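Pasting in a structure now, in structure tokens, and then I'll have a few things to ask.
Only one protein chain is missing from this complex, and each of the others stays in its spot.
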Amino acid sequence: MIMLKSFMDSLSLFIKVIKRSKLSMLGFIILLGYLVMATVGPEIIPYSEKSNPKEIFLPPSWEHPLGTDYAGRDVLQQIVHGSRPILLVATLTALISVMVAIAVGMVAGFKGGIVDAVLMVVVDIMLTIPGFPLLIVLATTLLKGSTNPFALAFILSITSWASLARAIRSQVLTLRERDFIEAAKLLDLGTFHIIIRELLPNMMAYVIINFMLSIINAIYNMVGLFIIGLLPFEAQNWGLMIQLGITHAGSLFSARTAYYLITPIVAIVLLQVGIVLFSRSIEEYFNPRLRGSRK
Amino acid sequence: MKKEILEIENLSVEYKLEERTIKALENVDLRVYKGEALGIAGESGCGKSTLAYAILNSVPYPGKITSGKVVYDNTINILKLSDKEISKIKWKEIALVPQASQNILNPVLKIYDHFEETFKAHEPSIKRGDIKSKAKELLEMVRLDPKRVLNSYPHELSGGMRQRVIIALSLIFNPKVLILDEPTSALDVLTQYYFMRVLNSLKRKLNITIIFITHDMAVLAEIADRIAIMYAGKIVEVAPSEDIFLKPKHPYTEALIKAIPSVTGNLEGLKSIPGQPPDLASPPPGCRFAPRCPYADNKCQKVEPKLKKIDNEHMVACLRW
Partner (left out) sequence: MMNNSSILELKKVTFAYLKRVSILGKTKPVYVLDKINLNIHENEIIALVGESGCGKTTLGKIIAGLYRPWKGEILYQGKNVWKMSKQEFKEYRRHVQMIHQNPFESLNPSHTVFDIISFPLFRHKIVKNREEAEQKIRELLEIVGLSPPEIFMSKYPHELSGGQRQRVVIARTLSVEPKVLIADEPVSMLDVSLRLDLLNLMLNLQKEFGMAIIFITHDFGLARYFAKNGRTVVMYLGQIIEIGNTEDVILNPYHPYTKALLSVVPVPDPNYAKTRKVIELRSWDIPSIENPPTGCRFHPRCPYYIEGKCNKQEPELRKIDKNRLVACHIFS
């Protein structure tokens, strides 16, 4: 019962914070839209692989709100169906990256000394290796044609955890000087407790925003790999659409066919815009002082 | 006959927040006489800083002056002046030195540059030689060595020295009134003492009017001729310094003095004031101090006492008088 009450409290506080800024609310609605599209969308909108040569590259209409592609297939249906695999992998990647970054960054930042030095050497090595070329190498050698989203997420996270780890470490370096952390040390609450229960809750806004930005980062990396043609395609996804748009459909060259290329790009950029707008509410939610409560 | 240099009448200030409105000052009346040192004392949230800013119509957003007037030199109502007209008064006739101002010094500018900037901001045509000689004169007045200080950066000076530089800067245009908001809060005991000494000598030499705002009443014993005590947005007592400390009439003043342990005098009978100051978004009816007042009775919770003159120089807002 207590859990339910505190959940309801958090929810009502969340709603209150969102209402404060129109832009943030817009961001939230956008993100909600993507969530719905990725989870429920494919069930609602039917998918047909059938090509329809008579209807290629039709402009947007009521029947085809985003027009048709080079094979006469509805673009909107492709966007909706393409959202799930890409968002699934991207979210998994962000999850893995953030968890590893937290583990490494917080331990290094809080412990300091030789632990910090060793961990930062590892981080620096990862940061010096060029990200995208490394991804290419990993994709060709490790993936071996597999379309398992977890495998793909694992590879993508290898190249993205390091800079986040550094950023989290800096946050910890400032936080650990605060009096309540010193008090926790005095009370001998233990390293694990201090990191997880004293430091981390005060970094939640930072972590969540970086988590969301990692999703976008992962999507860009995936699109990059798709454009090169390195990732095997199993189902529809945006990266695939972009690749096909550039290589097969000639969408780069013709204004009439441009929207086939543009729509997945817009889908990615719109997601990023949604995240950026929404991040302000995240910060307000986690900062008790910004929430505007009484002294 | 004492001349008035500032008359504050019926001044009220509100801070409009998202969910509620805070009545930071309500119907404040205060007279400041030329050449005197007036101390304004009170605890956090009583409105003393707001009062300082309101005098120059500079209450920061979301604060707003909702009523009253501030008459300077018996002629001008500052609150009715335009921005251009007020800039002739700010820093030139009335100088306000805000809290923690020693940290406002620009860390990448030498002290001389600070003087130059301040001069040029108000009198662009001034010559370098004049700046230097005036700066020298002012620094000597606050007992700083110009040779050493003018060429230094702020971080090369101690907190006390920076505070005196700020005072020197505030005196550039020979203002008639100097308003100081918590000037000694960040200073050590010895530094504070030297600062007060400099302030006292300035008052004598320049015949300047000083309004000294602080939460530390003991410091006022060193400089104030008169003291006004504020509580919950109102002035509750105004009297000569000696009367405030030795013969306080308002229960809050009395309790406040009894809550300060000092190095002389009796430690017996000292105690805190029970309870907490009221929420200024919804202050209690009647006297705002009544919930904590040892002398309060039924009437105190219904009728709001007005500041009344009970002696030649002594004013109290309390139903007991």
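By letter and in written order, the chains are A and B; residue numbering begins at 1 in each of them.
Here is the rule we use: a residue touches a chain if its C-beta (ideal position, glycine included) is under 8 Å from a C-beta of that chain, and two chains touch if they have at least 3 such contacts.
Quick caveat: nothing in here was measured; it's all calculated off a predicted structure.
Peer 1: In the full complex, which of B:4, B:188 or B:297 touches the chain missing from this view?
Peer 2: Hidden-chain contact among the options goes to B:188.
Peer 1: Just one of B:10, B:133, B:158 or B:201 touches the chain that is missing; which is it?
Peer 2: The missing chain is touched by B:158.
Peer 1: Among B:85, B:137, B:242 or B:311, which one is in touch with the chain left out?
Peer 2: B:242
Peer 1: Which parts of subunit A face the unshown chain closely enough to count as touching?
Peer 2: Against the missing chain, subunit A presents residues 178-180, 182-190, 193, 197-198, 201-202, 204, 288-289, 293-295.
Peer 1: Of the residues in subunit B, which ones touch the absent chain?
Peer 2: 43-44, 143, 158, 160-161, 188-194, 215-219, 221-222, 224, 241-242, 245-246, 255-257, 259-265, 267, 270-274, 276
The rule we apply is simple: only the chains that are shown with their structure count from here on.
Peer 1: Per the centroid of Cα atoms for each chain, what is the distance between subunit A and subunit B, given in Å?
Peer 2: 53
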